[in-house]
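Okay, structure first, notes after.
One protein chain omitted, others in place.
Now for chain A:
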Amino acid sequence: MVDLSVDCGGIRLANPVMPASGTFASELADIIELQRLGAFVTKTVTPGKRQGNPTPRVSEVPGGMLNSIGIPSKGVDAFIDETIPLYADYDVPLVVSISADTPDGFADICRRVSVPGVAAVEVNISCPNIEDDGRAFAMRPETTLAVMRKLRQATDLPLWAKLTPNTGEIPAVAQAAEEGGADALVVANTILAMSVDIRTRRASLGRVMGGLSGPAIKPIILRMAYQCVRAVQIPVIGCGGIMTAADALEYLIVGCRAVQVGTATFVHPGAMLTVIDGLEDYCRQNGIDRIADLTGTLSAEAHDASLEWEAIA
C-alpha cells in the first residue's frame, strides 16, 4: 500500500492531486468521484459581481487552449452562502481562490472567506485576463510582497500564492511571496498569449490576448517550478499542462509537493483520477512507499546516452 498523503502548505492532503482553479466546479460531482481528490480548489471569487469578458472566450491551439474568461463571479456574499456549502459533505480540504483589484481589497475578501469549511486560501495574484495586458501583482517582487503582507494579516488560514509565468523574475517573486507570509506557492497561472484567425484577420479571442494552458506550456512551467523550489523553503505546487501521471511525476521529481490538474479535465473529465492512479502505480513499481519521498529527487548523475536514446527510439 503506497502512502500518497502529503503535507502541503499548512494542510494535509490524502494525495497530491487537486484541480487548478477555474477548471473545477460542483457539476463535476455528477461525473467523477470527487471524494478521491487531494483537495478542492474553487474558481476565483471576487468581492463583487463580475460579468467576465466578451466571447469568444476560448480558442484551441496545438497542444493547448487560449482563454480569456475574465473571472465571472457572483461576488463573495453569494459564494459564501451558496458555493461553500456545496462541499460541506466531502471529507476533502476546500481551498478557496480569491482575487481583488487592490491589496486592501484582497485583504478584505480574504478575511471574509476565512470561514469554517475553508481549509486554505489560494490568492490569484496572477490572472492575465483582468488587468491591462496581463499586468498582475505577481509580475513584480515589490507588489507581491505588499499584497501578501496585507493578506497575511487578514487570515490565520494557510495562504497559497498563485504566481504568474509572465514575469521575468519568478524566483524573486517567489521569495517575495514567501517573505510576505505565503504558506505555499502555486506555480503557475497561464502564459499571456494570442492567436489570429487568418480568414477574418481577427484575434481568436474577444479580448485579443488571453492565457495559454495545456501540454504546450508544461516544459516552461516545469522549469519555473524547479526555479521556485530552489528559491524558497515553502512547498511548491506544480500547475501547468499536466495531462498524465507522467507529467505530474516530473513536477514532483523537480521538487513540487503537490500538483494541480486543469485543462486536462476539459478534455478528459476523469483526468485527475487517472493521474492519482498513475502516481500510485509508479510508486508501487519503483518501490516507493511514500509519495512524499519522491519530491525533489531530481538526479544529478551524469547522463547515460545509450539509455536515453533507447527511451525515445
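Assume a contact is a pair of C-beta atoms (placed from the backbone, for glycine too) under 8 Å apart; a residue touches a chain by one contact, two chains touch by 3 or more; residues count from 1.
Methods note: contacts and distances are computed from a predicted model.
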* To do: Select, from "Tetratricopeptide repeat protein", "Dihydroorotate dehydrogenase electron transfer subunit", "Permease" or "Copper(I)-binding protein", the UniProt-recorded name of the complex's unshown chain.
  => "Dihydroorotate dehydrogenase electron transfer subunit"
* Full-complex contact with the absent chain, from A:39, A:65 or A:209 -> A:65
* Among A:25, A:246 or A:298, residue touching the chain not depicted -> A:25
* Structure fact -> Of the candidates A:36, A:112, A:149 or A:268, the residue in contact with the absent chain is A:268
* Structure fact -> Touching the unshown chain, chain A contributes residues 22-25, 27-28, 30-31, 43, 51-52, 55-65, 67, 69, 72, 214, 265-270
